[in-house]
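Taking it in order: structure first as structure tokens, then the write-up.
Shown here: the complex without one of its protein chains, the others still in place.
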Amino acid sequence: MTKFPSSELRNFAEQCQSFGPVEMLPQSDSLVAVVNCPSEVLKSLAEFLVHSLQYNFGSLVVEAPPNQWKLIYLFYGRENPSLVQLWVYLKSDHPRVDSISDKIHSADWHERQAEDLFGLVFTGHPRLGDFVLHEEWPEGVNPMCTGFSATHPVKEQVVDPAWRPARILETPGAFLMPIGPVYADYYESAQFFLETVGEDVVRMIPRFFFKYRGVEKLAEGQPWQRVLLMAERFSGTSAIAHSTALCAALEQIYQIQPPPRALGLRLILAEIERIRHHFAVLSDICHASGMSVPSAQMDILEEQALRLSGQCAGHRYLYGWVTLGGLNRDMTLTALDTIARETQLLAKASATIHSALQFTSSFLDRFEGVGAISAAGARELALVGPIARASGVRTDLRLMLPYGPYAQDTGFLAMTEPLEQEGDGYARIRVLFAEIQQSVKLIDATVAALPTGPVRVEAGGVRGQSAFGWAEAPNGAAFHYVRLDAQGCVQRYQIATPSFANWHGFHIAAENFAFQDFPIMMASFGLSIAESDR
Amino acid sequence: MFGWFVKGATSRVRTTRYPAHDETAPGVTPGRPVETTCDNELLAIGLAATCPTGAIKPAAFKTTADISRCVHCMACTRGENTMSWQADYRWAKWVGDNARRAARHRPFRKSLHIRVVDTGSCDAVLSEIKQLVKPYYNMHRLGFFITPTPRHADVLMVAGPVTSQMRLALLKTYAAMPEPKWVMAVGNCAISGCVFAPSFIANGSVAGVIPLDVQVPGCPPPPLAILHGLLLLTGREAEMPPVDQPLGGTP
Partner (left out) sequence: MTILPALFFLAMIALCVTGATLSACVAQHRIGPLLAVTGPLASLMILACATCVLITRQPMQIDLWHLPLLGLLRLRLDSVSALFVLALGISFLPAYLFSKSYMNRYPAHYNIRGFGIFFHLLLMACTLVLAAGDVVTFLFTWRLMSALATFPITLEHRQDEHRRAGYIFLAMNEAGIILATVGLLLMTAWAAGHIGFAALHQAMEHIPDGWRWAIFLIIFAGFSVKAGLVPVSSWLPRAHPVAPANMSAVLSGCMLNFGIYGIIRFDAIIMAPITAGPGLVVLAIGGLSALLGILYATTDNDLKRMLAHSSIENLGIVAVDVGAGMVFDAYHMPTIAAIAWVVAIYQMINHSAYKTLLFLGAGAIDHGTGTRDMNRLGGLLKRMPVTAVLFLVGALAISAMPPFNGFVSEWLTLQTILRSTELASRFSRVVFALCGASLALTAALSVTCFVKTFAMSFLGLPRSDTVRTAMESPPSMRLAMGILAVGCIALGLGATWMVPLVDRAMTPLTHQLAANALVPPFFTLQHGNAQFSRGFLTSFGKIGADVGSAVIPARSLVVLHQGQAANPVVYAMSTFYIAAVLIGIMLIVYLLVRLTTRRRVVRVGEPWAGGLRRLWPDMSYSATGFSNPVRVIFKSIFSPAQREDSQVAVAGHFRTAIRKPPRDTYIVDRLFLLPLVAGVKLLAGLMARLHRPAVVNAYAAWVFIVLLFVLVMNRLF
């Protein structure tokens, strides 16, 4: 038990015993508690973690049999830097487990996803089915199960003519406004049903996974190099974050540590990515409220950030940099200087726009009080990233579970962490602007203190089996779970993305609103569907 | 509001001068591998093996690169033996049969209305398409417009590997377009499925679902390449101009 420096984690380890035959596994270390948890104890233990110890539900990883089902419930601490994994084993012929989502709302979509993809049954979950796989997918075929071919196309079933999307608004004259999957201009494909009785929208029901590409299934059996290509490309606007998270997991399995220069460069790249992402979101926000000049100004900054990436990193979306053990290549001094200089300029320009927007009443009118999420709501749904921070909830993984370069951080992040309390559209805008400034300062400090040396260490053989890696993507916390075989081929890969977590919470913001506010709310969330759908 | 008016009016024009002049600003394109001579066949095979997606094919004393399979991982530029890297962007090209092309070439010469359909793309491709209507590329000046309804669209721009759950929507969008209509595949996922093919859930190429006319390779294709594709459709640009001087060095 002395393994845990964190007092909460030690407490937890002691308290675990009171719930039943719970066993602390040797995989635990100073940061991670791995607990073998019988399925009967799961619910009470998870509830204790989330409601008493202030943990967030992070991910539900399922390992399909041949031998037995293994479910890993991942929790991460909001208050203390630690991870808890609850391992639940089920007999291969008995794919049933109690749903925890009636107590832990944030587990809802994770369970639905596992039900669709693995055919696991979560008893007590009120709303299973029609989630990842839509109505044309053949009944009873679970693509993530072993034995299902990742490359062989599936014969679609004939859709039952009586099939229709669910509705929950029961009042005479209520109707749905369908949006999508192909809707305005160049937005990503998703479907939103706005339930309304005219004028005001009572409730929004989203349907996602139109873009489901099955990244996790495609990864199975592939060498990690190939999986890394997918991790970069499934959500192209957060390529660095997801490749860093995957490589962090791989590095734990190979038990290597990237050299300091590589870590510093990873930070620089990740922050450039964040800046560009925030510029794009802010541009969309201005565009949604009809502010064409501010929108165009943000567009200019976004393209400048893209060109900066293209010029200094060779790719506008920073593909091809992060790899196992560090980076694929080094960055020249000139390039680093350019980055430091240019990002300063971008920060200055964005600060000017921010201060001008603060005095544009027609802009503020559209965002103040729109799509508000309370801190309690954000905690209940385990929201992450700028959206949670705008509601006053600290969820920055760079601070909470410092990884890679951020592990050396000496309080700068905590000091400059942007937190707002209102949780409305305007609070989210302020958080985005503040994060841009924060990122630029980080880049500046890192460039100045960047050590020299190699940017990559060679990996030896595979030492471990599976690991979690994580990163704070522009949208929030991303967790990658990977299990390798001895040859370095991926056996199981699972991604929990920030957009997935936040889309789940979108409905509490999109409730009882005026129809014309819908694009505004969408824009102020700034989420990616590619990232959520995988 | 007046402040914004002043801000807008006093901002410098940043729009690229392409297609009248080449765009030479750094960072507008990731570039692409081009045909490279090798000392011997063994070296060529070795070079081709560095490519994780099979975009590089060995031949006698040279390697050829297929841009429509390249994912810009730049693995081929890191070893002792490297591919030549061309930092251009005019790489859109016609596909499909020539008769179809000839029949379709006449109706539009100036203006196009475009419907974008995302069939499982990464955000980056859409982001680059978005750049087209933004100040730096501003395709409106060329008469190209994005339209929200396929009823008004001349061109269907498809991004992503055509997931099976989006196939119906894609077919419906195509059916809703009036004749004459063109289809443009943007990004390698739309052309070949890229890293997401072969797959149980993605068709892997637009051409397998609806007739394809122009493809714009790239992962993601830079805005200028997409613009080149549109100009190609209207006959205002030629296909794959001969290689002229490189615009920048290898990164």
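Per-chain numbering from 1; labels A and B assigned in written order.
The rule is short, and it goes like this: a residue touches a chain if its C-beta (ideal position, glycine included) is under 8 Å from a C-beta of that chain, and two chains touch if they have at least 3 such contacts.
It should be emphasised that the depicted structure is a prediction, and the values quoted were computed from it without experimental measurement.
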item	value
Omitted chain's touching partners, listed by label	A, B
Among B:K110, B:H140 or B:K172, the residue in touch with the chain that has been omitted	B:K172
Touch with the omitted chain, as defined above, among A:D102, A:E156 or A:E417	A:D102
Given A:V202, A:A335, A:L399 or A:L419, the one touching the chain that is not displayed	A:V202
Listed residues A:P66, A:G140, A:G173 or A:G461, member touching the removed chain	A:G173
Chain not shown, touching residues in chain A	101-103, 105, 108, 126-127, 135, 159, 164-165, 167-183, 191, 195-199, 202-203, 380
Hidden partner interface residues of chain B, rising order	117, 149-151, 166, 168-170, 172-173, 175-176, 178
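Here, only the chains that are shown with their structure count from here on.
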item	value
List of chain A residues in touch with chain B within their complex	133-134, 136-137, 143, 148-154, 156, 181-189, 209-215, 217-218, 225-226, 229-230, 233-239, 280, 283, 291-294, 296-297, 299-300, 302-303, 306-317, 319-320, 328-329, 356, 359-360, 362, 528, 530-531, 533
Complex contact set, residues of chain B against chain A	1, 3-5, 7-8, 11, 14, 25-31, 52-53, 71-75, 78, 115-131, 134-136, 146, 148, 150, 160-161, 163-166, 168-169, 172-173, 194-196, 198-203, 219-220, 222, 251
